[in-house]
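Complex shown without one protein chain; remaining protein chains in place.
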Amino acid sequence: MPAECPTNVIVRNIIEIGDIRIGGGELVVMAGPCAVETEEMLYRTAEAVRKEGAHILRGGAYKPRSSPKAFQGLGAPGLSMLRDAAKASGLAVITEVLDTRDVELVAEHADILQIGSRNMQNTALLKEVGKSQRPVMLKRGMSSTLEEWLLAAEYILDAGNPNVILCERGIRTFETATRNTLDLSAVSLIKELSGLPVVVDPSHSTGKRSLVAPMSRAAVAAGADGLIIEVHPEPDKAACDGPQSLTPAEFGKLMSQVKRIREAILTNGEGSLDA
Amino acid sequence: MPAECPTNVIVRNIIEIGDIRIGGGELVVMAGPCAVETEEMLYRTAEAVRKEGAHILRGGAYKPRSSPKAFQGLGAPGLSMLRDAAKASGLAVITEVLDTRDVELVAEHADILQIGSRNMQNTALLKEVGKSQRPVMLKRGMSSTLEEWLLAAEYILDAGNPNVILCERGIRTFETATRNTLDLSAVSLIKELSGLPVVVDPSHSTGKRSLVAPMSRAAVAAGADGLIIEVHPEPDKAACDGPQSLTPAEFGKLMSQVKRIREAILTNGEGSLDA
Amino acid sequence: MPAECPTNVIVRNIIEIGDIRIGGGELVVMAGPCAVETEEMLYRTAEAVRKEGAHILRGGAYKPRSSPKAFQGLGAPGLSMLRDAAKASGLAVITEVLDTRDVELVAEHADILQIGSRNMQNTALLKEVGKSQRPVMLKRGMSSTLEEWLLAAEYILDAGNPNVILCERGIRTFETATRNTLDLSAVSLIKELSGLPVVVDPSHSTGKRSLVAPMSRAAVAAGADGLIIEVHPEPDKAACDGPQSLTPAEFGKLMSQVKRIREAILTNGEGSLDA
Partner (left out) sequence: MPAECPTNVIVRNIIEIGDIRIGGGELVVMAGPCAVETEEMLYRTAEAVRKEGAHILRGGAYKPRSSPKAFQGLGAPGLSMLRDAAKASGLAVITEVLDTRDVELVAEHADILQIGSRNMQNTALLKEVGKSQRPVMLKRGMSSTLEEWLLAAEYILDAGNPNVILCERGIRTFETATRNTLDLSAVSLIKELSGLPVVVDPSHSTGKRSLVAPMSRAAVAAGADGLIIEVHPEPDKAACDGPQSLTPAEFGKLMSQVKRIREAILTNGEGSLDA
């Protein structure tokens, strides 16, 4: 069991972004395309996910792809598009930052800075986002233990930023039937150990559209504070991650399912979440 | 994605044991101690779990322990105790078989034969339980892919026994904060691929009492047909697996939680399970 | 580090089979086809590998295949063929046993009983071969830690058979470029911890013909006491494991390479193996 949890630092159990409260009892949903592609697509998606109940627009302007030949994102122009589309629909924005030199620019456009799996132990980047006051969502590294994940969070907390959200997105195992193995026991255990809010990413962890709804339900039943879901108006035409993206209609169905699960775990005999 | 699913064999989607139907829409719960220890303890546990809504009594008479110095189970006398305690409480019985030479004897005492993780690819044993007509619950091997698991099931089906239940019990990964990593995406995917009923074991997968309830809720939300839970009247005195065993009171609370989750996924707009 | 090594049992550091001594400083090589197929092929292979310096003929009469549709081996008739072919060429015999009921028969035909990876924690089988006096080669389970491997060995030792040889054959990891990941650090560490002889299987671990020679050299350089290599006169026609089988000519080249490596680690300044 992780021995070293962030104990000498200030930890916020509830992260506030405008009137959105992550970790405060309400289920917060982030949704949007894998990558920012075109303005038209982005506005359409933002409008659609807001209508179905999402709170935050996700979308990558800087993409950390395995191959240098793969689409690397639109960069700075993508950031502006993302902010504008979110604003038009009344959503907050989360987007990934890859380089210490981009933190300031990304923080100007986004409400939450995302650190991706591949950079979970990029200590220079962790220190840099620790200097920002923007909330940071730290995705678990593909082969990161819970202890290492909490220590990575401590880099951010230790640098002065108390607003850390963790995101379970699947770990690398021998199983190849799914893209990664979603570790839902981590959700409960990390909350028990650290008190930090935990969001689950059923899209990247499974890599399969048909598994996004059942894993979203399971995440909420396990006590997750939020979900981050890939939604694309035309998944077959997506620049990346099409096979795991939901259509807005599928996303709408998922939202109604997870709301029922959330109610089921809240309306128990004792009125608290886990009893 | 698994290419070879059992297609040339008869597969039952619903396994019937008396009036218990696994895979038929109702959530079936198996509960009891890790090992059969004493008659008194067993009767007490059986009575307690039945009262809280369990359908089937679990308990090991033959125990596959890592070390030869660890308690190996009571053997044949344990089988009789198990059957008698179950009968007295009106429960069915599931218990593990380890040796081809014991299959007949175990089948006389148990309603379901369990093949444990360590024997998932013990092909001699798979063939032997395939000759029995008792339903078989096949636990996933600790490092088994979904494809290998389905092929192991095919050994049983192929030998003439159509009554196979699969049990997800966690896989071995690099993470040491939990005993194994519960792979809930396997539950949805295996049902999609094979139609076989799937039961989840949150006790062995997590190895932690505090995670049994949240992982049970998550399993049901993901669509599991049943749960198998370690319950012991005095976990601190258990011959094995004490740290993950629930008391009857904790088990009662868990049962009310999972029932609410089950209702939430059934009472959706379309009246079917996964939509 | 493994805490529980076999300490309360008699352990042989050198296993003798006729005038072959495994663990005694000489490199012992086991070679032959994956499965016993025909008498003619077996005699040809035995003759060829003996000529190149092998000491023991390997070949499966009972095959533990992932799928029930795959070739399961010739069974008892295969055992006789194997013994006769070995005798004709002056080789000893190693072959796998899968079922407690077959141990006696296999022990009549083979000089070494092999327990395969899939059965490393088949405790009923471990106890049964522990009652035999035949040396047992225990392959490491695909997801077995060193500690579990040594505890499995202890089942055999504890049952009264002091003649245990361990075989490293690769572990299951996320890497798919090779069939399994050969863990050569286990060879040194297990010898340090237990004193038991260790043999390496570069054929099953890599699953690739081109890697068998370099991994054989590496195993010997790491201090392995022996090698077990798949050799087939016509790999393309093999009933199983063709892609990793060497031709007799390739095997001959490998033998001369590993002999030079063995000499290099023995003829060091201090005349001992590892200094």
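Order of writing sets the labels: A, B and C. Residues in every chain begin at 1.
As a convention for this text, a residue touches a chain if its C-beta (ideal position, glycine included) is under 8 Å from a C-beta of that chain, and two chains touch if they have at least 3 such contacts.
Predicted, not measured: the structure shown is a model, and the values here were computed from it.
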List the displayed chains that the omitted chain touches in the full complex.
A, B, C
If I consider the whole complex, including the chain that's not displayed, which of C:Ile14, C:Ala70 or C:Ala264 touches that chain?
C:Ala264
Touch with the missing chain holds, among B:Thr45, B:Gln72, B:Thr173 or B:Thr206, for B:Thr173
Residues on chain B facing the left-out chain by the touch rule are 143, 172-174, 176
On chain A, residues whose C-beta touches the chain left out of the figure
4, 64-69, 72, 98-102, 118-119, 121-125, 127, 142-143, 148, 151-152, 154-155, 158-159, 172
For chain C, residues touching the missing partner are 1-2, 143, 145-147, 171, 173-178, 181-189, 192, 205-206, 208, 210-211, 213-215, 217-223, 253, 256-257, 260-261, 263-265, 267-269, 274-275
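By our rule, only the chains that are shown with their structure count from here on.
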Centrality ranking, top chain (CA atoms only)
B
For chain B versus chain C, what separation do you get between their C-alpha means, in angstrom?
35
How big is the gap, in whole Å, between where the Cα atoms of chain A centre and where those of chain B centre?
33
Name the residues of chain C that each touch 2 or more other chains.
143, 172
